[in-house]
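So, chain A:
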Amino acid sequence: MSKPARAVGIEITGVNLSYGATHVLKDVALSIRPGEFFAFLGPSGCGKTTLLRLIAGFAQAQTGKVLLDGQDVAPLPPWKRDVGMVFQSYALWPHMTVAKNVAFGLEERRLPRAEIDRRVAQALELVGLSAYAERRPAQLSGGQQQRVAVARTIAIEPKVLLLDEPLSNLDAKMRVSVRRELRSLQQRLGLTTIFVTHDQEEANTICDRIAVMDAGKVQQVGTPMELYENPANLFVANFLGSANILDERAGVPMPAGKRLVFRPQHAGLTSPEGAALRGPVTHREFLGATVRYAVRIGDSEVLIETPFQSGRELRDVGDNVGVDLPPRRMLFLPA
Partner candidate 1 sequence: MQRSPGQVALALAIALFLGVFLIVPVATVVYVAFTEKGGGGLTLVNFLDFGRTDLFVRSFWNSVYVSAMTVVWASVLALPLAYLTTRFEFRGAMLVQTLGFLPLIMPPFVGAVAMQLLFGRNGSVNLLLDEWFDFKIGFMEGLNGVIFLQAIHYFPFILVNLSAALRNIDRSMEEAAQNLGSHGLRLFRRIALPLALPGYIAGASLVFVKVFDDVATPLLLNVKEMLAPQAYLRITSIGIDDPMGYVISVVLILVAVATMWVTALVMKGKDYATTQRGGGGLARRHLRPREQALAYAVVILILALVLAPHVGLVLLSFATVWSYSPLPDGYTLAHYTRVLGDSSVYIKNTLLYAGLAATIDVVIGGAIAYLVLRTRLRGRQWLDWAASTALAVPGVVLGIGYLRAFYGVNMPDGTPLATLWIVIVLAIAIRRLPYALRAAYAALQQISVSLEEAAENLGATKARTVRRVVIPLMTGGLLAGFVTSFATAAVELSAVLILVQSNSDAPLAYGLYVLMQTPAGRGAGAALGVIAVLIVAICMWLSQLAVDRSQRARGLDI
Partner candidate 2 sequence: MFRRSALALGSALGVVLASGAGFAQTGKVTVVTSFSKDVTDPIKKAFEKAVPGATLEVQNRNTNAGVKFIEETRGNNQVDLFWASAPDAFEVLKGKKLLSPYKPKATGIAEKVGSYPVNDKDGFYSGFAASGYGIMWNERYVKANKLPTPKDWQDLAQAPYFDHVSISAPSRSGTTHLTIETILQGEGWDKGWRMTKDIAGNLRTVTDRSFGVPEAVNSGQVGYGIVIDFFAFSSQGAGFPVKFVYPSVTTLVPANVGVVANAPNKAGAEAFIEFLLSPTGQEVLLEPTIRRLPVRPETYAKAPADYPNPFKDKNLQGLLTFNAELSEKRTAAVDTLFDQLITFQLEPLKAVTKVLHEVDAALKKKDNAQARALAKEARDLIAAMPITAAQAASPEIKAAFTGGKQKSARQAELEQQWAAFAKEKYTAAKAKADEALKLAR
(Lines give C-alpha, C1' and ligand atoms only; values in the text may rest on other atoms or scores of the structure.)
Protein backbone atom coordinates (compact mmCIF):
# COMPACT_ATOMS: atom_id res chain seq x y z
CA MET A 1 0.00 0.00 0.00
CA SER A 2 2.83 2.34 0.81
CA LYS A 3 4.65 1.65 -2.42
CA PRO A 4 2.59 2.05 -5.55
CA ALA A 5 1.18 -1.28 -6.68
CA ARG A 6 1.78 -2.36 -10.24
CA ALA A 7 -0.98 -0.57 -12.06
CA VAL A 8 -3.15 -2.49 -14.50
CA GLY A 9 -5.13 -1.46 -17.52
CA ILE A 10 -8.74 -2.23 -18.42
CA GLU A 11 -9.99 -3.09 -21.90
CA ILE A 12 -13.70 -3.08 -22.58
CA THR A 13 -14.83 -4.26 -26.00
CA GLY A 14 -18.20 -4.67 -27.68
CA VAL A 15 -20.23 -4.78 -24.47
CA ASN A 16 -24.00 -5.01 -24.76
CA LEU A 17 -26.19 -5.40 -21.72
CA SER A 18 -29.96 -5.47 -21.39
CA TYR A 19 -32.35 -5.98 -18.55
CA GLY A 20 -35.36 -7.48 -20.24
CA ALA A 21 -36.38 -5.04 -22.95
CA THR A 22 -34.20 -2.23 -21.64
CA HIS A 23 -30.94 -1.92 -23.53
CA VAL A 24 -28.69 -0.46 -20.85
CA LEU A 25 -25.27 -0.64 -22.51
CA LYS A 26 -24.80 -0.46 -26.27
CA ASP A 27 -21.58 -1.53 -27.96
CA VAL A 28 -19.41 -0.08 -25.25
CA ALA A 29 -15.69 -0.10 -25.97
CA LEU A 30 -13.14 1.61 -23.75
CA SER A 31 -9.47 1.39 -23.01
CA ILE A 32 -8.30 2.56 -19.60
CA ARG A 33 -4.59 2.87 -19.15
CA PRO A 34 -2.65 1.62 -16.15
CA GLY A 35 -2.52 4.15 -13.31
CA GLU A 36 -5.04 6.39 -14.93
CA PHE A 37 -7.75 8.30 -13.04
CA PHE A 38 -10.67 7.72 -15.36
CA ALA A 39 -14.24 9.01 -15.14
CA PHE A 40 -17.57 7.73 -16.46
CA LEU A 41 -19.56 10.93 -16.83
CA GLY A 42 -23.15 11.22 -17.83
CA PRO A 43 -26.67 12.01 -16.71
CA SER A 44 -28.54 9.56 -14.51
CA GLY A 45 -29.74 6.53 -16.42
CA CYS A 46 -26.93 6.71 -18.97
CA GLY A 47 -25.56 3.32 -17.95
CA LYS A 48 -22.39 4.52 -16.21
CA THR A 49 -23.11 2.77 -12.91
CA THR A 50 -24.10 -0.41 -14.72
CA LEU A 51 -20.79 -0.34 -16.56
CA LEU A 52 -18.99 0.04 -13.24
CA ARG A 53 -20.98 -2.87 -11.76
CA LEU A 54 -20.11 -4.92 -14.83
CA ILE A 55 -16.43 -4.42 -14.10
CA ALA A 56 -16.98 -5.34 -10.45
CA GLY A 57 -18.93 -8.45 -11.43
CA PHE A 58 -22.39 -7.40 -10.24
CA ALA A 59 -23.84 -7.37 -13.73
CA GLN A 60 -23.50 -9.73 -16.66
CA ALA A 61 -23.13 -8.54 -20.23
CA GLN A 62 -24.81 -10.39 -23.05
CA THR A 63 -21.92 -9.76 -25.42
CA GLY A 64 -18.47 -8.28 -25.21
CA LYS A 65 -15.47 -8.60 -22.96
CA VAL A 66 -13.93 -6.92 -19.98
CA LEU A 67 -10.19 -7.48 -19.81
CA LEU A 68 -8.39 -6.67 -16.61
CA ASP A 69 -4.66 -6.63 -17.09
CA GLY A 70 -5.27 -8.53 -20.29
CA GLN A 71 -7.33 -11.22 -18.60
CA ASP A 72 -11.02 -11.81 -19.32
CA VAL A 73 -12.90 -11.45 -16.04
CA ALA A 74 -16.24 -12.85 -17.23
CA PRO A 75 -15.79 -16.23 -15.55
CA LEU A 76 -14.73 -14.64 -12.26
CA PRO A 77 -17.34 -14.01 -9.55
CA PRO A 78 -17.14 -10.63 -7.81
CA TRP A 79 -15.15 -12.01 -4.90
CA LYS A 80 -12.33 -13.20 -7.12
CA ARG A 81 -11.84 -10.06 -9.18
CA ASP A 82 -9.69 -8.00 -6.84
CA VAL A 83 -11.55 -4.92 -7.94
CA GLY A 84 -12.14 -2.51 -5.10
CA MET A 85 -15.44 -0.67 -5.17
CA VAL A 86 -16.64 2.23 -3.05
CA PHE A 87 -20.42 2.32 -3.06
CA GLN A 88 -22.49 5.43 -3.37
CA SER A 89 -24.15 4.64 -0.03
CA TYR A 90 -20.71 3.57 1.32
CA ALA A 91 -22.34 0.28 2.44
CA LEU A 92 -20.57 0.32 5.77
CA TRP A 93 -21.76 -2.57 7.89
CA PRO A 94 -23.52 -1.13 10.91
CA HIS A 95 -22.87 -4.19 13.06
CA MET A 96 -19.11 -3.79 12.83
CA THR A 97 -16.72 -1.14 14.12
CA VAL A 98 -14.72 0.98 11.71
CA ALA A 99 -11.67 -1.23 12.24
CA LYS A 100 -13.73 -4.38 11.68
CA ASN A 101 -15.14 -2.94 8.49
CA VAL A 102 -11.67 -2.22 7.20
CA ALA A 103 -10.35 -5.61 8.32
CA PHE A 104 -13.15 -7.50 6.59
CA GLY A 105 -11.58 -7.96 3.18
CA LEU A 106 -8.25 -8.89 4.71
CA GLU A 107 -9.91 -11.49 6.89
CA GLU A 108 -11.62 -12.92 3.85
CA ARG A 109 -8.18 -13.32 2.33
CA ARG A 110 -7.11 -15.24 5.43
CA LEU A 111 -4.13 -13.03 6.13
CA PRO A 112 -2.32 -13.50 9.45
CA ARG A 113 -3.81 -11.48 12.27
CA ALA A 114 -0.72 -9.31 12.73
CA GLU A 115 -0.68 -8.47 9.03
CA ILE A 116 -4.36 -7.57 9.16
CA ASP A 117 -3.87 -5.29 12.15
CA ARG A 118 -0.95 -3.61 10.47
CA ARG A 119 -2.76 -2.96 7.24
CA VAL A 120 -5.94 -1.77 8.98
CA ALA A 121 -3.90 0.74 10.96
CA GLN A 122 -2.12 1.83 7.81
CA ALA A 123 -5.31 2.26 5.81
CA LEU A 124 -6.99 4.23 8.58
CA GLU A 125 -3.96 6.44 8.91
CA LEU A 126 -3.96 7.04 5.20
CA VAL A 127 -7.49 8.46 5.41
CA GLY A 128 -6.80 10.17 8.74
CA LEU A 129 -9.22 8.16 10.83
CA SER A 130 -6.88 6.28 13.16
CA ALA A 131 -8.66 7.76 16.17
CA TYR A 132 -12.01 6.39 15.08
CA ALA A 133 -11.12 2.72 14.75
CA GLU A 134 -13.45 1.54 17.48
CA ARG A 135 -16.44 3.68 16.53
CA ARG A 136 -19.51 2.37 14.79
CA PRO A 137 -20.30 3.77 11.33
CA ALA A 138 -23.45 5.41 12.67
CA GLN A 139 -21.28 7.56 14.95
CA LEU A 140 -19.37 9.12 12.07
CA SER A 141 -20.12 12.09 9.83
CA GLY A 142 -20.81 11.60 6.13
CA GLY A 143 -17.28 12.56 5.12
CA GLN A 144 -15.77 10.24 7.67
CA GLN A 145 -17.98 7.40 6.53
CA GLN A 146 -16.84 8.00 2.99
CA ARG A 147 -13.22 7.82 4.04
CA VAL A 148 -13.87 4.56 5.94
CA ALA A 149 -15.39 3.15 2.78
CA VAL A 150 -12.28 4.14 0.83
CA ALA A 151 -9.95 2.77 3.50
CA ARG A 152 -11.88 -0.50 3.53
CA THR A 153 -11.44 -0.83 -0.21
CA ILE A 154 -7.80 0.13 -0.56
CA ALA A 155 -6.81 -2.04 2.41
CA ILE A 156 -7.12 -5.10 0.18
CA GLU A 157 -4.76 -3.49 -2.36
CA PRO A 158 -7.10 -4.03 -5.28
CA LYS A 159 -5.94 -4.03 -8.90
CA VAL A 160 -8.29 -1.18 -9.69
CA LEU A 161 -10.43 1.15 -7.64
CA LEU A 162 -14.03 1.84 -8.59
CA LEU A 163 -15.76 4.86 -7.08
CA ASP A 164 -19.54 5.04 -7.54
CA GLU A 165 -20.58 8.68 -7.09
CA PRO A 166 -18.43 8.86 -3.97
CA LEU A 167 -19.08 12.56 -3.39
CA SER A 168 -22.80 12.71 -3.93
CA ASN A 169 -23.69 12.31 -0.26
CA LEU A 170 -21.41 15.11 0.89
CA ASP A 171 -22.06 18.83 1.20
CA ALA A 172 -20.54 21.21 -1.33
CA LYS A 173 -17.57 22.25 0.79
CA MET A 174 -16.68 18.68 1.72
CA ARG A 175 -16.83 17.68 -1.90
CA VAL A 176 -14.03 19.97 -2.90
CA SER A 177 -11.70 18.81 -0.15
CA VAL A 178 -12.55 15.13 -0.45
CA ARG A 179 -12.00 15.09 -4.18
CA ARG A 180 -8.57 16.56 -3.71
CA GLU A 181 -7.83 13.90 -1.12
CA LEU A 182 -9.01 11.21 -3.49
CA ARG A 183 -6.83 12.56 -6.24
CA SER A 184 -3.72 12.74 -4.09
CA LEU A 185 -4.39 9.29 -2.65
CA GLN A 186 -4.71 7.88 -6.14
CA GLN A 187 -1.53 9.57 -7.17
CA ARG A 188 0.36 8.16 -4.21
CA LEU A 189 -0.93 4.65 -4.76
CA GLY A 190 -0.67 4.81 -8.53
CA LEU A 191 -3.88 2.88 -8.65
CA THR A 192 -5.96 2.63 -11.81
CA THR A 193 -9.22 4.30 -10.73
CA ILE A 194 -12.63 4.69 -12.27
CA PHE A 195 -14.82 7.42 -10.98
CA VAL A 196 -18.52 7.49 -11.77
CA THR A 197 -20.23 10.87 -11.63
CA HIS A 198 -22.89 13.02 -13.19
CA ASP A 199 -21.06 16.21 -12.23
CA GLN A 200 -18.73 17.50 -14.97
CA GLU A 201 -16.85 19.73 -12.57
CA GLU A 202 -15.92 16.73 -10.41
CA ALA A 203 -14.78 14.81 -13.45
CA ASN A 204 -12.87 17.74 -14.91
CA THR A 205 -11.02 18.57 -11.73
CA ILE A 206 -9.63 15.20 -10.76
CA CYS A 207 -9.67 12.88 -13.74
CA ASP A 208 -7.03 12.23 -16.33
CA ARG A 209 -9.52 11.16 -18.93
CA ILE A 210 -13.28 11.06 -19.16
CA ALA A 211 -15.74 8.83 -21.01
CA VAL A 212 -18.92 10.80 -21.58
CA MET A 213 -21.90 8.50 -21.71
CA ASP A 214 -25.48 8.94 -22.78
CA ALA A 215 -28.29 6.49 -23.44
CA GLY A 216 -26.06 3.48 -22.93
CA LYS A 217 -23.43 4.65 -25.40
CA VAL A 218 -19.99 6.09 -24.95
CA GLN A 219 -20.22 9.45 -26.72
CA GLN A 220 -16.61 10.50 -26.50
CA VAL A 221 -13.43 9.71 -24.62
CA GLY A 222 -10.71 12.23 -23.93
CA THR A 223 -8.99 14.52 -21.47
CA PRO A 224 -11.16 17.23 -19.96
CA MET A 225 -9.54 19.81 -22.22
CA GLU A 226 -10.03 17.82 -25.39
CA LEU A 227 -13.66 17.24 -24.58
CA TYR A 228 -14.16 20.90 -23.91
CA GLU A 229 -12.35 22.11 -26.91
CA ASN A 230 -13.41 19.47 -29.36
CA PRO A 231 -16.66 17.88 -28.36
CA ALA A 232 -17.57 15.09 -30.76
CA ASN A 233 -21.27 15.87 -30.77
CA LEU A 234 -23.90 18.20 -29.45
CA PHE A 235 -24.51 16.08 -26.35
CA VAL A 236 -20.87 16.29 -25.27
CA ALA A 237 -20.68 19.94 -26.10
CA ASN A 238 -23.73 20.65 -24.01
CA PHE A 239 -22.87 18.37 -21.13
CA LEU A 240 -19.39 19.77 -20.60
CA GLY A 241 -19.73 23.46 -19.92
CA SER A 242 -22.35 25.60 -21.67
CA ALA A 243 -22.58 25.82 -25.44
CA ASN A 244 -24.53 27.91 -27.91
CA ILE A 245 -26.09 25.87 -30.69
CA LEU A 246 -27.43 27.43 -33.88
CA ASP A 247 -28.88 25.91 -37.02
CA GLU A 248 -28.81 27.25 -40.60
CA ARG A 249 -31.68 29.65 -39.91
CA ALA A 250 -29.21 31.82 -37.99
CA GLY A 251 -27.89 33.03 -41.34
CA VAL A 252 -24.41 31.57 -41.13
CA PRO A 253 -23.37 29.23 -43.92
CA MET A 254 -22.77 25.72 -42.56
CA PRO A 255 -22.38 22.20 -43.94
CA ALA A 256 -25.62 20.29 -44.47
CA GLY A 257 -26.96 18.47 -41.39
CA LYS A 258 -24.54 20.25 -39.07
CA ARG A 259 -25.00 22.79 -36.34
CA LEU A 260 -22.85 25.74 -35.35
CA VAL A 261 -21.56 25.37 -31.82
CA PHE A 262 -19.52 27.87 -29.79
CA ARG A 263 -18.76 28.58 -26.15
CA PRO A 264 -20.06 31.86 -24.61
CA GLN A 265 -16.53 32.79 -23.56
CA HIS A 266 -15.23 32.47 -27.08
CA ALA A 267 -17.41 35.20 -28.56
CA GLY A 268 -17.55 38.94 -28.00
CA LEU A 269 -19.98 41.75 -28.77
CA THR A 270 -19.52 44.18 -31.59
CA SER A 271 -21.67 46.61 -33.59
CA PRO A 272 -24.46 44.98 -35.58
CA GLU A 273 -23.32 46.38 -38.88
CA GLY A 274 -21.62 43.73 -40.96
CA ALA A 275 -21.90 41.04 -38.36
CA ALA A 276 -23.10 37.63 -39.51
CA LEU A 277 -24.90 37.09 -36.24
CA ARG A 278 -26.85 39.99 -34.78
CA GLY A 279 -29.86 40.77 -32.71
CA PRO A 280 -31.16 42.57 -29.61
CA VAL A 281 -29.86 42.02 -26.06
CA THR A 282 -32.63 40.37 -24.05
CA HIS A 283 -30.92 39.89 -20.74
CA ARG A 284 -27.81 40.95 -18.84
CA GLU A 285 -26.21 39.37 -15.78
CA PHE A 286 -23.24 40.67 -13.85
CA LEU A 287 -21.11 37.77 -12.66
CA GLY A 288 -18.15 39.65 -11.21
CA ALA A 289 -15.26 38.80 -13.49
CA THR A 290 -17.54 38.59 -16.48
CA VAL A 291 -20.78 39.96 -17.78
CA ARG A 292 -23.19 37.55 -19.42
CA TYR A 293 -25.45 38.76 -22.19
CA ALA A 294 -28.29 36.93 -23.83
CA VAL A 295 -28.77 37.90 -27.47
CA ARG A 296 -31.70 36.87 -29.61
CA ILE A 297 -30.73 35.65 -33.05
CA GLY A 298 -33.70 34.69 -35.14
CA ASP A 299 -35.68 32.17 -33.07
CA SER A 300 -32.72 31.27 -30.89
CA GLU A 301 -30.95 32.91 -28.04
CA VAL A 302 -27.18 32.77 -27.50
CA LEU A 303 -25.13 33.57 -24.43
CA ILE A 304 -22.04 35.70 -24.64
CA GLU A 305 -19.66 36.23 -21.75
CA THR A 306 -17.30 39.17 -21.89
CA PRO A 307 -14.64 40.11 -19.34
CA PHE A 308 -15.70 42.90 -17.01
CA GLN A 309 -13.45 45.93 -17.05
CA SER A 310 -14.40 48.80 -14.80
CA GLY A 311 -15.12 52.01 -16.60
CA ARG A 312 -16.04 50.34 -19.83
CA GLU A 313 -19.60 50.93 -20.92
CA LEU A 314 -21.99 47.98 -20.83
CA ARG A 315 -24.70 47.17 -23.36
CA ASP A 316 -28.27 47.57 -22.26
CA VAL A 317 -31.22 45.29 -22.73
CA GLY A 318 -32.81 46.22 -26.08
CA ASP A 319 -29.55 47.33 -27.72
CA ASN A 320 -28.94 45.83 -31.11
CA VAL A 321 -25.58 44.08 -31.13
CA GLY A 322 -23.46 41.91 -33.37
CA VAL A 323 -21.70 38.71 -32.25
CA ASP A 324 -17.98 38.66 -32.81
CA LEU A 325 -16.98 34.99 -33.33
CA PRO A 326 -13.48 34.08 -34.59
CA PRO A 327 -13.73 31.30 -37.20
CA ARG A 328 -11.35 29.01 -35.25
CA ARG A 329 -13.82 29.06 -32.39
CA MET A 330 -16.60 27.81 -34.60
CA LEU A 331 -17.45 24.14 -34.36
CA PHE A 332 -19.72 22.41 -36.81
CA LEU A 333 -21.14 19.32 -35.16
CA PRO A 334 -23.61 16.76 -36.51
CA ALA A 335 -27.19 17.45 -35.48
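To be clear about the criterion, a contact is a pair of C-beta atoms (placed from the backbone, for glycine too) under 8 Å apart; a residue touches a chain by one contact, two chains touch by 3 or more; residues count from 1.
Picked so that all candidates are chains of the complex that A comes from, given by their letters.
It should be emphasised that the depicted structure is a prediction, and the values quoted were computed from it without experimental measurement.
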Interface partner of chain A in the complex, by touch - 1 or 2: 1
Residue ranges of chain A touching candidate 1 (in the complex, touch as defined): 56-58, 60, 77-85, 87-89, 91-95, 104-105, 108-109, 138, 149, 152-153, 156, 169
